[in-house]
Each structure stands twice: as C-alpha cells, then as structure tokens.
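Once you've had a glance at the structure underneath, I'll fire off some questions.
Not every chain of the complex is shown here; the ones you see sit where they belong.
A and B label the chains in the order they appear, each numbered from 1.
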Amino acid sequence: MASNSCKSKVLLNVLSYLDYKTGKFIIVGSKRVGSLYRVIQLSIIGYLVGYVFLSKKSYQTKEESIQSTVMTKLKGVAVTNTSEFGRMVWGPVDYVIPPQGEAVFFIVTNFIETPNQKLGHCAESPNVPDGHCKGDEDCAEGELVVAGHGVRTGRCLRDNGKSNGTCEIYSWCPVERRCQPQHKHTNMLREAENFTIYIKNVIRFPKFSFSKANVQDTADKFHLKKCRYDEALEPYCPIFRLGDIVNQTGHSFQDMALKGGLIGILIGWECDLDRDPSECQPRYDFTHIDVNVSRESSGFNFRHARYFKTGSGESYRTHFKVFGIRINIMVHGKAGKFCIIPTIIHIGSGLACIGGGAWFCDWILLYLMKNREFYKDWKFENVKKYEAEVKDMPERDATHSGHEERERNCRRFSSSLFN
Amino acid sequence: MASNSCKSKVLLNVLSYLDYKTGKFIIVGSKRVGSLYRVIQLSIIGYLVGYVFLSKKSYQTKEESIQSTVMTKLKGVAVTNTSEFGRMVWGPVDYVIPPQGEAVFFIVTNFIETPNQKLGHCAESPNVPDGHCKGDEDCAEGELVVAGHGVRTGRCLRDNGKSNGTCEIYSWCPVERRCQPQHKHTNMLREAENFTIYIKNVIRFPKFSFSKANVQDTADKFHLKKCRYDEALEPYCPIFRLGDIVNQTGHSFQDMALKGGLIGILIGWECDLDRDPSECQPRYDFTHIDVNVSRESSGFNFRHARYFKTGSGESYRTHFKVFGIRINIMVHGKAGKFCIIPTIIHIGSGLACIGGGAWFCDWILLYLMKNREFYKDWKFENVKKYEAEVKDMPERDATHSGHEERERNCRRFSSSLFN
C-alpha cells in the first residue's frame, strides 16, 4: 500500500498538471430547489440563444458611423403671373438654392419681391417695432434701427394729421413690404407639387470598408428615368415627387408651399453583412421637421438679393423674401458582421449568470429549507479543528497528516471492496 | 469533544463569515480529459491576451462619433478661349462653387454658356421628348413641358417642309443647347489639373474632449506653403494638387474634367489616446464616388445663372451648365483610451468560458469515459436517503444529525492519527 502511495506521489509531481481535477458535488433530493435551478438555467440559455443571438444578432460587431455622399438633381418648371412683374418662368436654376445639388437645399415655392432697391432715404417699415416715432427726438441721427433695415437720419416721417409715424432711415429703399403670404398670392409656384427630386446616395461603412449606392445597377436604365418613388410599388426608385414627399409627412402641399417648411428625408441603411450585400437596401422616411413655437418661426423663409448696376455705375438690387421647402437629406444606418469577441462576451456572461443562479439556489437550500442544517453538514466539511491539532504536533509535519489521509482513503476503499 | 464542538460552534456563528470556504475536488487520473481541459484553458487565455487585448486593444473604450470642421481654400488660374466669348480668365472666385471654403464644393472644369436669355417665346429644345409636335394641337396653350424649359403657347414650330417640330414655349429664350461636352471643347479649364486645394481639418472627440488639427504645428511655416501632398513623401502635407487627387482614384483628369465627377476625400483619424497625441495623425484616401447607371447620371454637372438688367430695367441672364469635380471631404475616425469597464468585461467572460470548459470536460468524464460510473460515484455524494431518514425521526431534529456528522468526522480523524 505504502509503495503504491509512493508511486502515485511520484506520478503526481510529474504529471499532476495533466490530472483532471473536478469539483465534488452532493446530490440533494429537494425537487423544489432542483427544478428552480433548472428553470433558471433554461431561461438564461433561452434568453441568450433566442433574444441575444437570434433576435438581437449580438454575435455581430456593429458599425454605426456611416459615411455618406448625397447628390441631388431637381426637374420641373413653374410659371408665376404677378400683376407687377408679369409672367415668370421658374426652372431649377431659379428655384433651387443652392443650385449645386447638395444634401440640404431649398425649393422656392412662394416669394415677395422688392425690386429696384437703392441706397437712400425712406421711411422704416411700420412692422419694425423699434422704428416707430412720435417726433424727430425719437429718431436720433446715426442710430441703427434694431431688427430693422437701416440707420436713422433724425427725422420722423408722419402722414399729416397722424400723431405718430416711423423714422426716416438710410437704407436700401424702398424697404420690404412685410406682408404675410396669403393663399390668393399669384406669385406662388403651384406647379412645384410636380417637381421631381433625383437623389443619388452612396454610403460606406469604414470599419468593413463596404460601400453601396441607393441606385440599383439594374440593366433597365430607362426605367430608372421614368420611375417615381412609391412606398409600396417602387420602394427603391430614387426619384421623388415633391408633392408626394410633403403628403407623406401628413401635410397639404399648398399650405406648406405658402409659408414654407422644413422636411427631412431620412435614408436608413440596415445592413447585415453576413448576408448577401444585395439584401442591404435603403429605407426612405419623410418627416416634417418643425418646432411651431411662434407664428413667426413656423414655416421657413429667408431673404436674398440680386445686385445690378445702372449704366452710370450706381448699384441697385432686387430683394427677395423667399418662402419654400427646405429639404434636409439625412442618412443614417448601421451594419453588422459576425465577430468572435461579442459572441464570447455574451456566452461568457451567460454562463456566469447560470453560476449566479446556482449560488442563489444554494442560498435557498442552506438558509430557507426545513432541514438546512443537514444540508450544511453535508455541503461543508469543517476541517478547522484538525487544523488546530496539526499545528499542536511539531514532530509530525503537515505532509504526514496528508499521508494519513491517503492511508485512510485506502482502507475505506479496500474495505468497501472485500466485504 | 462535545465542548470542543460547542466552542467551534460559537466561533462559527461569530466569525463564520471570515472562514474561507473552498470547493472540494477529486483528482482523476484520466490524462486525456486532463489535457483537454488544459488545452481549453490555454486557448481561451491565449485568445484573451493575444487577440482581444493585444491585437484588438479591447481594454479601451472607443469613441467613434467624431466632430470635425473643415475649411478649404483653392489656388490656381485657368484660361478658356472660346470663339464666341473670347478669352476668359478663371480664378477661384469663378470656378469654386460655393466660394466660402466648405467641406463640399464644386470645381468648374467645363461649361456650356447660354448668354443673354430673355423671357419670351421660342422653340423648345428638340432634346426634350415632351416638346415635340406634329401640329398646334400637340401644344395646348398654358401647358408646361415636362422636364422642359417653359410653358406652351399653343403653336407648333416646324421648319418648312418638316413634318414635325417642337412646340413654341414661353421661357428664358434662347433655350440651352443640350449638347454633350466633347474633348475638342475649347472652354475646358485644362489648367484645372494644377489647382491646389488647401484643407484645414480640426477634429474633436467629445467623449475624451481631445482635439487635433491636420496641420502640423511645425516651425517650418514656409514649408507648409510650398509642400504638396504625396502619399509616400509628404503624407501630412495639407495641400493637394487636383490632378493628383483624380489620378489617385484611378481616373484620367482630362476625362473627368470633361464630364465631371464626384470625388471623396476621406480623412481618417485613428487615435490611441494611451499613446502620445503626436502619434494620432490623419490618413488621406481618395475615392471616385460614382454610380454609373445611365449615361445621363454619370459625371456631374448642374446649372446656374447670372442675372442682369438692361438700362430700361428689363431682366436677362447668362445661363451656365457647368461640368466639374465635386469634392466631398468626409472625416471619420475613432479614438480609444484605456477603461476599466471593458477590461473587466473581457476578463470576466473569459474566466466564465474557462468554467464552461470545465463543465464540458466533466460531461465527457461522466458520460463518455469507460469507467464513468466510478467517476460519478466519487464526484457525486448522494445524500438523499439520509434526508429521508432524517425526516422519519421527529424526536431528533436536523441539527443533531449535523452534530453526529461532526462527531463522525472527529472519530474518523483521530483514528487516522493514532493507528
């Protein structure tokens, strides 16, 4: 026996690292705790496989920062017929600002024109609160009119009889007539509803160096020129009718055309790069971006001017207050591709949680069950007192007790064998 | 003994929380399972240290949303010499649209000019399919020409003898000659090849509030003015020659100059903020963004106009169809900095997976090995039947069996000591 133990000891020192050590367990009859543990185990595995991996695809590494280039081109003609300026024809050159086909652009749908403004003296517009006056003393010379059009000259202009008027200012005269746009306006571009927007969008996911365009490489180039986007029928056609876009946001085109508005075209790319690239397609959404706080800030408009010179070299300009639809093409998206790291992380933490479940069940077993003490005694082998005694006997070092232990095991085993 | 057990019991209750409980293991000789376990253990550790931490730097928290400001400035002059308009000199003011140095801008390299357009009546361009007519009935008055230039007047203009012509329209006349650009065009800006683009890019990673510019703070300011970007020699020079950029995308400049094109300049920032900030440098890439679907949509061009007024106040304009290179500067990048959270996550899930490995080895040991039953008996101590018996004896409560257990341990130990 002793020799046997020696052999095994030698073996231990040599190959001990290839011995397999596995935890010793006790089997407890309590079906309640047992089932609880199984439930925990299965629910975690279910969550991991069903939710994390299958539904959320968390085995993929995600790329959310997308690179995108957008190029736009508008087509369509509109005619306005104003009493003062007669008929005008509007092409993309005139109604798209800026004209160079960017992702954020403005389409003129209505305008207030103030032609032939010259630098000179005239009355401030009555719409400017700061411009009102009762007498010249209200128009200190050289003072600017806050939120107004120019600098005061010192005179207060009143229609005779009237008690108050507006200061005379040095400015581009005549100043703009600050009239709110009405529907009867004849200078609305009503045909704008039929303008078409061609959107070319090329995206790229730098992490995967994957790029794709929203324009299909279909053989049928002719179709591409004729098609119109339709959520149901033509979801991938890159040509959009302005009227449709506005309607999709739940607004009437003519209303929006009147006072203008901000519209966002959201192009969303959801790409699972473990699948075929052809399955990675854009999704178009249309939203009316608006914070309708005050009547003032609702709608969308801005002013611009065209400058001219007379033969004598004097400057004059035509001033436009243009109302219209500002389109903001926003591209977002994310791509996913299998990656070992997130997979391991999820599996690992799942396993750990199962371990946590075991800990929880132990806790119930040892603190809540009826015969917890019995379980404790079997689960925990208290070796403290022998420790103490080992310390008490200097002549026999720890290893001997180890030796004894092994001896005991033998006896225990052999007896079990031969009786 | 009993008193001893009492003492230890008291001790237990008091300091039991500082007792160290460690799992009991059995050592199994099976070298196969043992080595398998070691292999699993080592491969996981190797993966964790080698791949996750060293190669992927997953101990860092990453920031992928980059803030960037781009400012551009072009230099260079070109001369065009057209039969009709004579020699023209083009400076940045003329060929850069918009001129204010943005990240997306257009460089005119070729153009079709239609001077002196006035609102009036003229024949629609024959290139507009919708404009053709056989008789006046095809040109219903007031109807717009789809994708055309104006509104029909009701007359169909035909060269005498010809059976069909185009409708007369009210529009800016004369309408643009829709000729495709040819190489012989004399109004190409051939010198555009030598234009230089100075790009100033300042980025910021909000999460780390770290910012950096692509322009070195070198003492040698003079060098900065003279240098030209070169992938090999001058990778950090922020001045680019337009011709070089186009060539880098694998295209001939003169071809692209003719019909125009979209070019993306990708500025990539990969910053390891655990290292010295000076190591965080931009990388420039040049790509030709194109979806050459139909001849129509290949290349890049747009139209714009300059408005004038005659002495008598009548409006007229010069209409340009400009072909050219639209440059889109896209900045992307990510920064990483050590962070405890991801580190813990990876270590934790790594450990958990090792645990999973052990579970797998147990499974092999207990279900596949030859003497699995033997292992089962040693690994699992079945205490169920004693449970049963404990339940059967009401007069002795669970704790006693616990007491007994401790007693037994003593006897077992002492006997092992003194024989």
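What we mean here is this: contacts are C-beta pairs under 8 Å (C-beta built on N, C-alpha and C of every residue); 3 or more make two chains touch, one makes a residue touch a chain.
Values in this document were obtained by computation on a predicted structure and should not be read as measured data.
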Whole-complex copies, counting every chain including the 2 in place: 3
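What we mean here is this: only the chains that are shown with their structure count from here on.
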Angular offset of chain A relative to chain B [C-alpha, multiple of 5 degrees]: 120
Centre-of-Cα separation between chain B and chain A, whole angstrom: 14
Parts of chain B lying in touch with chain A, wherever the complex brings them together: 4, 8, 11-12, 19, 21, 23-31, 33-35, 37-38, 47, 51-52, 56, 58, 64-66, 97-98, 104, 106, 119, 144-145, 147-151, 170-172, 262, 264, 266, 268, 289-291, 293-294, 296-297, 300, 302-305, 307-309, 311, 313, 319, 326, 328, 330, 332, 334, 345-346, 348-353, 355-356, 358-359, 361-362, 365, 378-384, 386-388, 390-391, 398-399, 401-402, 405-406, 409-410, 412-413, 415-417
Complex contact set, residues of chain A against chain B: 15, 17-30, 64-65, 67, 69, 71, 73, 75-79, 87-89, 91-94, 98-102, 116, 191, 198, 200, 202, 206, 213, 215-218, 221-222, 224-225, 306, 308, 310-311, 340-341, 344-352, 355, 370-374, 376-378, 380-382, 384-386, 389, 401, 404-405, 407-408
